[in-house]
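In what follows, a single structure is set out as structure tokens and then discussed.
Removed from the display is one protein chain of the complex; every other protein chain stays in position.
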Amino acid sequence: MTTHQQLIQVETRGRGTYEISREVKQAVEASGIHSGLCHVFTHHTSASLTLCENADPSVRRDLESFMIRLVPDGDPLYEHSLEGADDMPAHIRSILTNMDLTLPVTQGRCGLGTWQGVYLWEHRTHPHKRRVTVTVQGD
Amino acid sequence: MTTHQQLIQVETRGRGTYEISREVKQAVEASGIHSGLCHVFTHHTSASLTLCENADPSVRRDLESFMIRLVPDGDPLYEHSLEGADDMPAHIRSILTNMDLTLPVTQGRCGLGTWQGVYLWEHRTHPHKRRVTVTVQGD
Partner (left out) sequence: MTTHQQLIQVETRGRGTYEISREVKQAVEASGIHSGLCHVFTHHTSASLTLCENADPSVRRDLESFMIRLVPDGDPLYEHSLEGADDMPAHIRSILTNMDLTLPVTQGRCGLGTWQGVYLWEHRTHPHKRRVTVTVQGD
């Protein structure tokens, strides 16, 4: 049983979803682990990690529209708006969609379903550099 | 330290919550692991896994009512509606409630609280066959 850990850096162009399935799969392959778990984690409070349908881009556009309506930018409800109208919404959106994600590793591969992609979701409107740590554990 | 992995298949009768606590507990027992983690994962983007109160069925009925109101079927907001009015809502509901879940394993047992049950939540209105992978890791 071993642990393999590596860092992925994602340069975002502002709000939206950025697929990192390939990088996550490569980390699993680099680990040489046959059976176990693959944990993905982002070290921020205004970006999240999510599994989403990976075939039709309209799914991710609708997801964004839904979130914009659910957690409106510049809502007068928010006291915390130091960094702008998207500041507090970015924190809430990250909490609702999570900063961590764990996938099974089966027969040396990341056990994603056919339509599941791993996405880093940038919730701030401006570009950011996001750090993601992938930890693979198993036999 | 070892890894034990097995597949659970759930045949749903359409939208709703299906308890899989027994199957998850059996996987932990079959692993022979005394102390560690139990990861549960569903390989889909329109069903999720959740921990919910397991005593009063009205909790899960209210949960469903809440979700129907929060993520309405056939909302004109959605561009993606290829597979029907419940298509995009199923993706959003899965992302809000997650496709992965990790539980502690303590003294050879799944460390669920007294009132916690593990449920597969089918978000599509029609019946589906859902695959769930359970991975138990520990000593």
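Every chain is named by a letter (A and B) in the order it is written, and numbering of its residues begins at 1.
Here is the rule we use: a contact is a pair of C-beta atoms (placed from the backbone, for glycine too) under 8 Å apart; a residue touches a chain by one contact, two chains touch by 3 or more.
Predicted, not measured: the structure shown is a model, and the values here were computed from it.
Asker: Just to verify: which one of B:14, B:104 or B:127 makes contact with the chain not shown?
Answerer: B:104
Asker: Just one of A:15, A:39 or A:60 touches the chain that is missing; which is it?
Answerer: Result: among the candidates, A:39 touches the missing chain.
Asker: Hey, which subunit B residues sit against the chain that's not shown?
Answerer: Spelled out for subunit B, the touching residues are 1, 35-37, 50-53, 56, 58-59, 61-63, 65-66, 69-70, 96-98, 101-104, 106, 111-116, 137-139.
Asker: Please give every residue of subunit A in contact with the chain that is not shown.
Answerer: 1-3, 5, 37, 39, 41-45, 70-71, 77-80, 82, 88, 91-92, 94-96, 98-100, 102, 131, 133, 135, 137
In the analysis below, only the chains that are shown with their structure count from here on.
Asker: List the centre-to-centre spacing of subunit A and subunit B in whole Å, with centres computed as mean CA coordinates.
Answerer: 20
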